[in-house]
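Of the protein chains in this complex, one is absent; all others appear in place.
The first chain written gets the first letter, and so on, giving A, B and C; residue counts start at 1 in each chain.
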Amino acid sequence: MTTYDVLFTIAGAISVASALLAVSTKHLIHSALWLIVSLVALSGCYFVLGAEFVALVQLLVYVGAVVILVLFALMLTRAPIGRSHEHDTPLMQRAAALVVGAATAALLATVLISAFGNDKKRVDGGTTHALATRLFGTWVWPFELLSALLLVALIAALALARLPIGRRDTARGAVK
Amino acid sequence: MIHSALPMIVVGLLFGIGLYGVLARRNAVLVLIGVELMLAAAGLLFVTVGSLTSDAMRAGQVMTIFVITIAAAEIAVALGVILAVFRARGNIDMAQAGERE
Amino acid sequence: MLTDGRFDTSTLALDFPLQPSHLAVVLQVAIPVLILLVTRRSSHAFAIAGLFSFLGLAAAVALLVQQTRGGAVISPDSIGELPLGPGIDVPLHLQVDRLSVLVAVAVGLVSWAVQLFTRWYLYSDPRYRQFASAVGLFTAAMELVVLSGDVLLILVGWELMGWCSYLLIGHESERPKARRAAYKAFIVTRIADAPLVIGLAILSLGAHSTGIDAILRHWSAAADAHGTALTAALLCLICAVAGKSAQVPFQDWLPDAMEGPTPASALIHAATMVAAGTVVLGKLVTLLELSDTARVVLALVASISMVGAGVLAFLQHDLKRLLAWSTVSQVGLMLLGLAVVSADQTADLGIAHLLSHAMFKALLFLMIGWLSVVVSGTTVERLSGALSKHPEARRMVGIGLLALAGVPPLVGFVSKDLIVDEAARRGIDGDFTARIAFAALICVVLLTAAYTMRMWLILIHRTGSQRVQVREWVEDSYDVQDVGIVEMLTDLPQVDIHGRPTDRTAPIELPDDLELADQQPGGGARFGLQLLALLSVVGGLLVLSPMLDVDWKHPNVWLIGASLLLMGAVGLLVRLMSVGTVYGDAAARVPLFVRASASRGFAVDSLYVAFGRSIVALAQAVSRLDDVLDRGVQRLPALSATVVRRADRLHTHRPTSGLVAVSVGLVAVGLMGVILW
């Protein structure tokens, strides 16, 4: 066990545990909050792996923006506060989902481990400077493309929000 | 120095949990949370592989940044859709999503 | 090119790929080819037919001369050996030997006479070209059977003859009866032929060769070890021979075949199709001797056909059909000639009778054709007294009938007596087959005498004036319901018990005056007839030549005397029976219903029809079954659509449940990948 191992195990365990809570809790709002914990722990993992820039981006974008957006969405859709069972799926489906999820996790882990082995490897995250050089050198065109994508997504979200949709009954009346 | 199996196990678990979340939830926003977890798992895999193989292109980290960006875009659109659906139907229950009017 | 030094004048041997044996076949094939390609006019067609038919005959005669002088090529090649692997040789060569050469000449001769006669007989027929072509092809096929040294070539000629007989019998296809007769002839013989292929397959695959000499060699040696196979093969062959030669139980097609023009009947009956069975069995007679079962079956079939046909011949109302039945009877006689010979002998007896029968039967048929043109019909009413005014016709018919009856010294007597002698000899030696044969032969000798006498008395009858008063008649050939092909079952008129159409009431019109001398064949045709008549008289001398290997030096004088005496008595009896009848017809003493039934061959035809109907019923059942199958196939797409709909109903159309299914599938695929990898 190296220091890296210890640190990563702690961060990973927190991340996984909170992720588990996020998908299993009956409180809708808690679900989003546990997601925050999970993602923050994940950024810890990134730190351990030497990708400090990615970790910061993760904190900023995900925790700072995305999850907030999710919380807003929950509130806008009048998510009930406290435990709610109205959106529970049938037990069968949950069982199937559990099996599938577990199987996927096992499958993925097995495949990845068998692909990369369990050797001790040096962690080489590189400096942020090197990353920046690459990002605005080699990867600049995809990067620019992504900025365009973000813009399009923004406009699309705006357009969706302004769609002239009423309630079901009024919509039906409108069609008639 | 780090054992390369550790990150891989975390990746597998996160992805599996995310998949469970997608499959087991009816609320669309919660499904979206599952999707986020799966994306996070993908990002972690990128970073792990990038860091452990010391890639001169830094492709692992760059890709993760891209994934995060795309995730942000995706969630913006997805939430827009969810809100639109909510306005149209009064709920965001996935179990009723396929039913015709 | 024939005289480039390779032609030996003493033996007539010819060192050249094309031998007279080839020419005998090819020149006959040239007739249809040339007629169809070159000309559209009957006169040109006749020129071709007459010329090439004569050349074919000449080639056969040349072959005969070669054979007598020892210059003939024994087994000339035909179209070359077929490459069919190591399991079997297919040399496809011809075979020239004593007997085949003799038969080839007889076939060529009859065919030539028929070609000459046809021109006169079908002078105004627009389809003369087709008829002459078919005759040429028919002759070629028969020559091929006669001269072939390979069972596959035999099969070729055999089937081709069946086809040509179809064309010839159905020549006047405007008449439903002719269509039906042609159809019946072909189908009946074809059914009988189905075992032929199997029989030939057994013989040739056993011998690893289709060459007849190889087959004879192999099976003579292997007869003990594979006796059952040999017997089975021979029984298959006998079945086919019974079909082609119109023996029981396939006999009924032959009288119906009288619907064809008379020259066709002469050709089919005299030397070709019905005699082909004798030729083929004659080639394989060595094997026949090795299988007692086959011999007994052959003797029984031939005996039953021979006697039954003799009875029917006596009762026929139509004299052309009388001759047809007499053919069945005479062919049975030839086959008996093959069945009774002992192991060391060849087929000479049967072949000898074939030759003599070819001469006098061709003569008789052509004469009947001549007379039928004169009196426009072949029934007793029409032909009664037809000969009384025409000495030339009278002489030739007389010769033919005497030969048929077997009166010495005509050709019929010689060949028939040899068979009777041989049967008696072997019967005394204790051979069961020969005893059956002998009993049947005696009956047939008497029956032959009876029906020839009857025919003669009718033809020379003098009380023609009384005929007009009689309205009672049985039509020459009868309408019956069809051989069972559905469309045909409906379109024929109803018939009464005598085979008359029920709706026909008008009396037959008889010519007032028989102007026989005005209508007689041209010179060529008459020359052919006279040649046949001459050969019928003196042909018996052939047994003295070395070409036929028969024991003529030890005639059984007592037997001959007794049979002649009996024949005389029968003739007298028939004469007495004919006295006082309207047409001089001795059979008029027999009750009408017997005659009517006999005219229809004792209604065997209805058995054929019943058989045909059952096949058609089976065909309809199969057709229906196939419809069901087809509907099933057509329903498959709908079925798969149903399955998909069912599966679709399980699907809730909700994203999450669908996702579960998809994920399960993905995991399964992933697992499979991991496990297999």
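Definition applied: a contact is a pair of C-beta atoms (placed from the backbone, for glycine too) under 8 Å apart; a residue touches a chain by one contact, two chains touch by 3 or more.
In this text, contacts and distances are computed from a predicted model.
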item: Identity of the absent chain, which is to be given by its UniProt protein name, from "NADH-quinone oxidoreductase subunit M", "Urea ABC transporter substrate-binding protein", "Autoinducer 2 import system permease protein LsrC" or "Monovalent cation/H+ antiporter subunit D family protein"; value: "NADH-quinone oxidoreductase subunit M"
item: Visible chains in contact with the missing one; value: C
item: Absent-chain contact - pick from C:Leu18, C:Val622 or C:Val662; value: C:Val622
item: Contacting the left-out chain in the complete assembly, out of C:Ala106, C:Leu160, C:Val301 or C:Val609; value: C:Leu160
item: Selected residue (touches chain absent from view) among C:Ala201, C:Ile460 or C:Val604; value: C:Ala201
item: Residues from chain C at the interface with the omitted partner, ascending; value: 36, 79-80, 82-88, 126-127, 152, 155-157, 159-160, 163, 166, 170, 173-176, 179, 183, 186-187, 190-191, 193-195, 197-198, 201-202, 204-205, 485-488, 491, 615-616, 618-620, 622-623, 626, 629-630, 633-634, 637
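One rule holds for everything that comes next: only the chains that are shown with their structure count from here on.
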item: Approximate Å spacing (C-alpha centroids) for the pair chain A, chain C; value: 97
item: Whole-Å gap between the CA centroids of chain A and chain B; value: 5
item: Separation of mean Cα positions, chain C and chain B [Å, integer]; value: 92
item: Contacts with 2+ other chains: residues of chain B; value: 19, 23-26, 95
item: Per-residue overlap in chain A, given as positions that touch at least 2 other chains; value: 89, 93, 96-97, 100, 103-104, 107, 110
item: Residue numbers on chain A that touch chain B, as the complex places them; value: 2, 4-5, 8-9, 12, 15-16, 19-20, 22-23, 28, 31-32, 35, 38-39, 42, 45-46, 48-51, 53-54, 57-58, 61-62, 65-66, 69-70, 72-74, 76-77, 79, 87-89, 93-94, 96-98, 100-110, 112-113, 116-126, 130-131, 134-135, 138-139, 142-143, 146, 149-150, 152-154, 156-161, 163, 165-168, 171-172
item: Parts of chain B lying in touch with chain A, wherever the complex brings them together; value: 1-21, 23-27, 29-30, 32-34, 36-37, 40, 43-45, 47-52, 54, 57-58, 60-62, 64-66, 68-77, 79-84, 86-93, 95, 101
item: Footprint of chain B on chain C - complex, ascending; value: 652-656, 659-660, 663
